[in-house]
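Have a look at this one.
Complex shown without one protein chain; remaining protein chains in place.
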Amino acid sequence: MAAYRAEVRVTLKPLVNDPQGLVIRDALRTLGFHEVEGVRAGKLIVIDLDAPNRVDAQDRVDQMCRKLLANPVIEAFEALVAEVAAV
Amino acid sequence: MAAYRAEVRVTLKPLVNDPQGLVIRDALRTLGFHEVEGVRAGKLIVIDLDAPNRVDAQDRVDQMCRKLLANPVIEAFEALVAEVAAV
Amino acid sequence: MTAGAGVVDAKVLAEVALTRAEYDRAVELMGRELTPVELGIFGAMWSEHCGYKTSKPLLKRFPTSGPLVLQGPGENAGAIDVGEGWAVVFKIESHNHPSAIEPHAGAATGVGGILRDIFTMGAFPIATLDSLRFGPPDEARNRWLMGGVIAGIGDYGNCFGVPTVGGEIYFEDCYTDNPLVNAMAVGLIRKERLMRATAEGQGNLVMLVGADTGRDGIHGATFASVELDAASEERRPAVQVGNPFLEKLLMEACLELIDQELVVGMQDLGAAGLTSSAVEVGHKGGSGIDLDVSEVARREQGMGAYEVMLSESQERMLIIVEPERQAAVNRVFRKYDLHADVIGEVNGSGRLTVRDGDRVEADIPLTLLVDQVPFRHPTGAPSPGRLALRAQALPAPTLTPPEALRRLIGSPNLRSRRAVWRTYDHMVQNNTVIRPGGDAAVLRIKGTRRAIAVCTDGNGRYCWLDPRAGAAIAVAEAARNVVATGARPAAITDCLNFGNPEKPEVFWELSEAVDGMAEACRALSVPVVSGNVSLYNDTSGSSIYPSPVVGMVGVMEDVGKRLTAGFKTGGDMVLLIGETGDELGGSEYAKTCLGVVAGAPPRLDLDLERRTHEAVLAAADEELLRSCHDLSDGGLAIAIAESAMIGGIGASCRGISGDRLSTEALLFAESQSRFLVSCEAKNVPALRNVCKRFGVASQVLGTVGGDRVEIGPQVAEPLAELMAIWERWID
Partner (left out) sequence: MASFGIVVFPGTWSDRDCMYAVRDRLKHEARFIWHKERDLSGLDCVILPGGFSYGDHLRTGAVARFSPVMASVVDFAQRGGYVIGICNGFQILCEAHLLPGALMRNDSLQFRCLGDALLRVESTASAFTSELGVGQVLNIPVSHGEGNYHADADTLGRLEATGRVAFRYCDAGGRVTTAANPNGSLNNIAGILNEPGNVLGMMPHPERTVEDLLGGEDGLRIFRSIARNAERVFAG
């Protein structure tokens, strides 16, 4: 067993309405950041887990995403898994 | 001017309690993912912007984070900027 | 205009949900082939959702008028006169299908949609309620659906600033893949300010305001997808994400426009988006509408006329404005940082003309879309097996009465819903005089002594066993809940949740249920002022229970005389008003303690029901009562336990008796037309006299007090233990 850290990024699919992104975009422009074209808001979930190897860790995290962390009807997810150096 | 995409990750500082992370951790374990050691939840904000160059883009996005996107009392941020290939 | 551009094969027709005959009829009426955009518009307007092609003939059976009715069905919401110049506007709507795939967003946008119907009438939304049905909570997926739905409702209402004051949650197997999410909203307005959805006056401007238009909820459009790349089809979101913040701004701006008398008409965009709204205002105003979709602000690039016309993006409103007021209107929208565009004009053509810049994409006489909807008249018939269920005898009891009481109180259908309603802001706006957790919620009307009582009710099991009786009971029970607060039932809104009406058995259910509701409405003098129909609640071939839901509004003249369900003071007397029969059919007891859904639902004598209401209202008016609770699921024993748990004080009701009734029937039968009340001992004779005056039975059961719930000779349970069972929610 080794220790892994997964970074899961859950984002709304491109065509789904993102009210949070709109508010952030408008707020940034109001603050003078006129160069902002668009903003999309999502979630970042960092998971520490044990697994026998990287492939298994990736596989388990993908399952977590499908089962709990994202709803494929409106969200897309991406999970990056890396081994954590033993301390 | 070129188009850049910034990925801003806003996370709770390590010493700040993260009830959302705890709830996700417990939910994952209930679903049978017993290998999960810990979970931290954060925000992912994707910003499309124009800038003369990468350094400027990074600089502007860092300013956005300090001014609006993160609250230093409880949050830390990290911003990764990349040029978007012209279509 | 390129008529017949699409290949109208069976696949295309299936996508716009028209039969070949309906399509041929449209072509015949138009006198030519349809353009793709026209086909989409016909499909939408002739759909069950917009055109009510199956249900409309049935809905005509409802009584819809009465002395209090200011607006019956046909507008965005119904309205009744509640006195002193005030009108209450209300409607219920389903969001079952979206909630089944994305419960949070699906339920949230359901609340958003019904709120828009209220403020489109010019009324300020003062409350929402939600009637929910899920599969059994021991399945994780059902819990996920429920959690998402409840969070979605809360998120929308809490952010918008309207209190969520009531509703119901029931669990039955049949809702496992098809949860029901019905949201009701209630608004308040000065009577003379009621708005109607109409576009009058040639040359007036058609403005679209609110959210940008995206590819939300557009149903099957492959035949018109010349403008679409193949991948976009796949990416098209089936569920919309609502924006309560934007909706709140939209409401404030729209109410300000009405206040300043800047608009001629207003219509929210709901099902079938711009199409349905434009058709509705144009047709009601007896005019024509000329739209240019190129003026519509979009969230995505590359959207064609078809998509713009059929997009169901939320938080949008169509307003009709005289040209000279446009600047003033824009000022109001600018104040709220809202985006508004002139997208067309009212004319006298009687047609809906849709242009994309210079190109005419559709040109249809409005009357074809509204008055020529081809009604379907399916035939209905019950299966013999269904009717046999009613006659089926119930098995013998296996639990002792105390065991049964505990099991019932802890059953998902009867447990306290506190854990749910405390996640809803039920107090904002400072009107909630009776909060959730009792029978109906009561909202006072500021500046008067008046108040309204609101609730929703429906019992799918009863309707499954006998749709006519079950639907009548839904009306009676809703009325009883309102009466239990001391308010007089005034009118209802209804949501008809049924399966696929093309099945004879489902159509029979629908027709029977409508008759049952209509009959009860007449007997209790509560007209139907608005409603909604949700059919095709089927998954993998099986339908939900017939599930009509009734939303009731009652009126109270003096809020000081309101009643609540909890026992108040030790020494008060407890009485049962009404009579118990041997009626355990379809009951919660039969389901939870005997494991069957069978038998005949309880009899409903509508005249007795009405007299019982009059008796309770008279007693309330004479201030004879300390508490009042209606009897429903779980019967007398549950009502006693609930009044004790809500009041936080025990009761000893040893005096329960009934001729030739089993203990189970005495305690758990769900006989109709009953109330559990408590009063000061000195008022018992007066109270019983009132009952006698109306020909209603009454019986002294015992006294309030102590820390136990004692019912008949068998039950004596510590209140604290019952409360611990009752208050444990599902997680």
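As written, the chain order gives the labels A, B and C, with residue 1 at the start of each chain.
In this section, contacts are C-beta pairs under 8 Å (C-beta built on N, C-alpha and C of every residue); 3 or more make two chains touch, one makes a residue touch a chain.
Predicted model only: the values in this text are computed from it and were never measured.
Counted over the whole complex, the shown chains touched by the missing one are A, B, C. Set against the missing chain, the residues C:His426, C:Lys561 or C:Lys591 yield one that touches it, C:His426. Touch with the chain omitted from the figure is made, among C:Phe119, C:Phe134 or C:Tyr336, by C:Tyr336. The chain not shown here touches chain C at positions 151, 154-155, 158-161, 243-246, 248-249, 335-337, 421-430, 432-433, 435, 444, 446, 559.
Listed for chain A, the residues touching the missing chain in the whole complex are 19-20, 23-24, 27, 30-31, 41. Taking the whole complex into account, chain B touches the unshown chain at residues 15-17, 19-20, 23, 43, 68-69, 71, 73-74.
As a convention for this text, only the chains that are shown with their structure count from here on.
Chain C has its Cα centroid 37 Å from the Cα centroid of chain A.
Separation between the centroids of chain B and chain C, computed from CA atoms only, is 41 Å. Mean C-alpha positions place chain A and chain B at a centre distance of 9 Å. Chain A has no residue in contact with two or more other chains.
Across the assembly, chain C contributes no residue that touches 2 or more other chains.
Looking at the complex, you find that chain A touches chain B at residues 3, 9-11, 21, 24, 27-28, 31, 33, 35-51, 60, 63-64, 67-69. Remark: chain C residues 101-102, 105, 211, 214-216, 232, 235-243, 245-246, 299-300, 313-314, 337 touch chain A in the complex. Across the interface of their complex, chain C is touched by residues 12-19, 22-23, 26, 71, 73-74 of chain A.
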